[in-house]
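Next up is a structure, given as structure tokens.
One chain of protein is taken out of this complex; the other chains stay put.
Coming up: chain A.
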């Protein structure tokens, strides 16, 4: 089974972001960047399938600026075999990302494409589902367990009512949730080895895909601030507060 994993470079999830005062966006210069956490779980899933003898080549693809090389190197150090950077400095919409990835799928013909369920910058949760539509493949999103059964995958998905298990024939698209696995930290020798693995850099324009945005982002603003609260000294004071909140609520 050949596996393609799409990964995104984003502002590190531990960074508390700042909205630019002029409303043009979120401050990203001088901010720590790293691989989107959900994508790490997708890479780990691919590596584990390979280690179990169920996966062959693992190809990593990332779309972004030159600096996105570093997240591809991280994935190669985790055990992937080859990388593709589709280079662009533009902030592309998820539909354009999915169209570029569909071109890569057409070129590479992977049996399985793994993605993260969402990117923690735009929080879209689109690309896997869109790629499945564009490549006319079945999808299993929000995966917490992936099992290869013959020529199909059995995927357990985390949904609002609990979990559900779907069977999808290969080739297929799966998006990873956080409980899928525990991503490894690559050991130093693997990090060194990653540098000698093939990494192709190709300009986004080369793919002949319409990349112009469909939506107009008018502005980015900070969320409303909450009023400062207080600390109470005893459980009975807290109970009185809760009781009064509830009676106000019921009066409405």
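The working rule: a contact is a pair of C-beta atoms (placed from the backbone, for glycine too) under 8 Å apart; a residue touches a chain by one contact, two chains touch by 3 or more; residues count from 1.
We take it that contacts and distances are computed from a predicted model.
Trainee: I notice the complex is incomplete. Of the names "imidazole glycerol-phosphate synthase", "Ubiquinol-cytochrome c reductase iron-sulfur subunit", "NADH-quinone oxidoreductase subunit N" or "Electron transfer flavoprotein subunit alpha", which is the UniProt protein name for the chain that's not shown?
Mentor: Options "imidazole glycerol-phosphate synthase", "Ubiquinol-cytochrome c reductase iron-sulfur subunit", "NADH-quinone oxidoreductase subunit N" or "Electron transfer flavoprotein subunit alpha" narrow down to "Electron transfer flavoprotein subunit alpha" for the missing chain.
Trainee: Touching the hidden chain in the complete assembly: which of A:3, A:42, A:86 or A:130 does that?
Mentor: The one listed residue touching the chain not shown is A:130.
Trainee: Of A:21, A:208 or A:229, which sits in contact with the chain we cannot see?
Mentor: A:229
Trainee: If the missing chain were put back, which residues of chain A would it touch?
Mentor: Residues of chain A in touch with the missing chain: 11, 13-14, 16-17, 19, 26, 93-95, 98, 117-118, 120-127, 129-134, 137-142, 144, 154, 157-169, 177-179, 213-223, 226-227, 229-232, 234-243, 245-246, 249.
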